[in-house]
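Removed: one protein chain of the complex. Kept in place: all other protein chains.
Then we have subunit A:
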Amino acid sequence: MFEVTGPPGSGRTALLGRIADHVTRQGTRLIAARASAVESTLDGAVLARVLADLGADPDRSMTERCRVLLEAGPLVLVLDDAQWLDESSVGWLRALLRRIHRAPVVVVLANAGLGTAAEDVLAELAEDGSVTASPWYVVRLPEPAVDEDRIARTLHLMSDVDITLLRAMAVCGGHFEGSPARELADLDRGLADRAMTRLRGLGLVAADEPRLTDGVARAVLAAMSADQRNELRSRAAVLGHQAALGFEQMSAILLEAPPVGAEWARLVLQREARVLATAGRTAGAARLLIRALSEPADPATRADVLIQLSQCELDHAPEAGDRRLVQVLHMTGPAMSGPRLRAADLLACRENFRVSRRAIETALAHPDLAESEQEALRGLHWYVVSVAGEPAELGVPAVRPLPDSPEDPVCQGIAAWHLARGGRDGAAAVALATRALAVRGPGPLTPRIAAAEVLSWTAEYETALAGIEAVLVDGRRYGARVAVAEAMMLRCAVRLRQGSVVAAAEDLAGVEAELPRGCWSPLLSARHLVLEVVLLLAADLVDDARQALVSEPPAEGAPGLAHAWRLFAHGLVALVTEPETATGAFLDCGRCLLDMGVVNPAVLPWRFFAATGWRAAGEAAHADALVAETCDLAVRWGVPGFLQEVQEFADVVHAVPAGDAASAFVAQLFPGLLARHPVAAGRLLELTCG
């Protein structure tokens, strides 16, 4: 008795063919038959064929049927695909095998190890220890390499139990341990273990752990109908929830499953997305959130998901993210005030100004807005308009102007910022900004950042830093990534003004860690460029600074604030290398700023640097005029701390010599001047000028 066993594709049939050839060549009688899956329920199918070969009558008694074969010896009986033998053929084979010890008969059969009923009987026979058992030789063929084709072929041959288990595992991400696969397949431990052994034998399950091998899950799922898949996945989700699986696994199941229609599903997806996004895997998080949107939720909750999604999409689909926010602004319903305001705030940060302006205008047009929300939205609208410039389109609905001393904290922040840009009434601006910064929580962050910026222009560095740190905490907590990046950048600027170069550099690196360069808006990247150039020049790395200018993509669209900042960065590099040529860039920068209504010299010291350039070029009169203008504006701004800084800076500019000496002077001055507080620079000047 010989048994050839091996998984599908291992070459059993070929081996049997070679044996048959060999037998025939030797002149021994050969009887070959092959069972098939289709006929496995057809009683006596194989037996009838064998008996026909022998020329015997199939209707005789079982004893007779055995005797016919035994008396026909010497012969070799070859049975291929014995796993599909039908019941009475197996019974006959069993009776036969208990009798062949007396007859010159050899039986060779092949099976695939699929765990069918016939194989169970064969296994039992192999273990038979009675006196009539003949020696049983097993030839085990090696496992062939797994490929898609083979998987597909194998799937056709497998038993229901195995298929069920495979499908369950495929739905559960290919895992078995710690997944609802067993419950899903509805198998008890014993059955599942045996099925697993078979699947392992077939190479579909990894040898070291109960996990589907590569490509199997895909093939198994592909072989199911969509309804089957959906049904199984829905059940997997529910079972997984019952078994309180971890979020990672649950969200993987939910991602593919049809809507569950339960709150827990949304929460699991949302929370896993939050964890993924914090780990920087925003694309994955976005997929989960999009899936979360198909679970039922009230408008406010839905808005929350949309807002979270928009922040995840910043990296790979920023415009889609903006659209989500616009969608939130268009939503109506109870408890929508908070989400709408947050969405407006996030949009305001995004500098996709036309989109954000129109969306806020639409939101303002909602008839059932509360007074406070209306105020806050108006404030944000004002911010957007003043960063982007007045709208150039027709039919823009008039939004009431910002009051001078607003009560709403959002408006206070924006109003302070507005006053500060215009360079007027410093004390009032500081008061407004301080009140705007007193707010904590998930509300709009843009006005708080603006207020902190105002304080940085009034030399109130510690208060500004405290405000920024609060923004960072709230921004991180409530997931406002752009605001966090903006706050980091602002902190970098404040620390530069304070003279802490190392801390400033850390912040600037933090900006990039918070928000990848790819999703920076033009203004953000222009401001980043200025800070980067300043830090590089402060470290005396002029070539690197120049390189930074080159690698920065050129500005697109109309000159605006972003253009002004970029020009400022170019001017700085020029000032350090060839001071006499720097003036142009600074003056252009100034024009852009003035065009946008930014008069305050505290925003960017372009006038001083242009004056330095003039002086280097020997145009002392122009230079003096600019310095004088700056001092006048500083007086108008009326903040004592800043005024003092300006005067010290003015002294430095006055000392810049003309001609070739200028270059040396500026080069000597600049790393320190840029890195340190102007006050420190003043001291430096005393040293250099003796």
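Heads up, the rule we're going with is that a contact is a pair of C-beta atoms (placed from the backbone, for glycine too) under 8 Å apart; a residue touches a chain by one contact, two chains touch by 3 or more; residues count from 1.
In this text, contacts and distances are computed from a predicted model.
*Asks:* There's a gap in the complex where one chain should be. From "AAA ATPase domain-containing protein", "sulfate adenylyltransferase", "4Fe-4S ferredoxin" or "Raffinose/stachyose/melibiose transport system permease protein", what does UniProt name that chain?
*Replies:* "AAA ATPase domain-containing protein"
*Asks:* In the whole complex, not just what's shown, which of A:Pro74, A:Pro104, A:Gly246 or A:Gly261 touches the removed chain?
*Replies:* A:Gly246
*Asks:* In the whole complex, not just what's shown, which of A:Asp59, A:Asp160, A:Asp188 or A:Asp208 touches the removed chain?
*Replies:* In the complete complex, the chain left out is touched by residue A:Asp188.
*Asks:* Which of A:Val38, A:Val131 or A:Ala226 touches the chain that is not shown?
*Replies:* In the full complex, the listed residue that touches the missing chain is A:Val131.
*Asks:* Taking the full complex into account, what residues of subunit A touch the chain not shown?
*Replies:* On the subunit A side, contact with the omitted chain comes from 61-63, 67, 91, 94-95, 98-99, 101-102, 120, 123-124, 127, 129-133, 183, 186-188, 190-191, 194, 242-244, 246-247, 263-264, 267, 270-271, 274-275, 277-278, 466, 469-470, 472-473, 476-477, 502.
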